[in-house]
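The complex is shown incomplete by one protein chain, all other protein chains being positioned as in the whole.
Here is chain A:
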Amino acid sequence: MTIDVVGVTKRFKTFTALDHVNLTIHSGELVALLGPSGSGKTTLLRIIAGLEWPDTGEVRFDGEDALARSVRERNVGFVFQHYALFRHMNVFENVAFGLRVRRGADKLPEAAIREKVNELLSLVQIDWLAERYPAQLSGGQRQRVALARALAISPKVLLLDEPFGALDAKVRKELRRWLRHLHEELPVTSVLVTHDQEEALELADRVVVMGHGKIEQVGSPAEVYDNPATAFVHDFIGETIALPGEVRGGALYFGTHALGLDPQGVADGPARILARPHDVDLADPGTTPFAGKVLAVRTFGPTRRADVELTSTGGPVVVEAAVPHGQTLLPGTQVGLLPRRYKVFSQPTR
């Protein structure tokens, strides 16, 4: 099912959660809404589900007005952040709920309900837990129950609110892969809300990066990572080294020192030169656009980072640079920074 979000705005008292958001989600896609907390991603998901209503704008499912239908009638599977399992029902009854509340012509006989629930429980690989209650399950198992329960109503749209947020890192990785696999097996359009960029980049066909109630960029994981449209996206996704600069007369400067870097068409004024740590080389201080003193070197796991203090007329600026393996860097020494790939964004004056 194709989902169209057109000009949706939502305010909570004085806080604007969504500001004229436009988004098209294609049928069968798995889209991740990615952003920090307060970016409006959960509000957007809840509006698509029908749990929240926009102040203005439209939501269309396959071209039909979805706002005319309540959440009951939208037939969307919603997986809640903390699962919201029915605590007084066992796993089987939790999954059966959506089938049991059907009335009239849609009502299924008991045998059909049992068959369908058992099928779903084996699909999410927890058939052996059918008699357990939510309180007796681990986080990962609850997650699977929540998913099976949402899938019981054969939704065409599956909405997941921070589905892996409450799980530990190892289980999260495992479930992530499994969810991707499940999405491919089912005829469903999935929208996932997450603040975890790794999750979004690994799982989604397309990533929608949100900030302050607006969509900053929509693109494939590779696009948003390699070609961020805004400084916000660059900062939020992946690690970023931010180097200060200023565009004057179509050239980049750091203080009075011409950097010899491409300003990439950014207009005159303060600018930020953003680069991935692995795209910044450490070199002889005399030959590079930036040079500074190494303050400290830190090692965590396979990565090493150096705090380098750049001195300029505006006072010292400390940036964090990646230190490649096999290279030793002593605190106190001078080092040059050479950005090989970078993006230049104008810095809004505050």
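The criterion applied here is as follows: a contact is a pair of C-beta atoms (placed from the backbone, for glycine too) under 8 Å apart; a residue touches a chain by one contact, two chains touch by 3 or more; residues count from 1.
Here is the rule we use: contacts and distances are computed from a predicted model.
The complex appears with one chain absent; UniProt names that chain "Sulfate transport system permease protein CysW" among the candidates "ATP synthase gamma chain", "NADH-quinone oxidoreductase subunit K", "3-isopropylmalate dehydratase small subunit" or "Sulfate transport system permease protein CysW". For the chain left out of this panel, the touching residue among A:L67, A:A84, A:A242 or A:V297 is A:A84.
Looking at A:L123, A:I153 or A:A283, the residue that reaches the missing chain in the full complex is A:I153.
Contact with the chain not shown here comes from a single listed residue; of A:L51, A:V91 or A:L243, that residue is A:L51.
The omitted chain makes contact with chain A at the following residues, 49-51, 70-72, 75-78, 80, 82, 84-88, 97-98, 101-103, 135, 149-150, 152-153.
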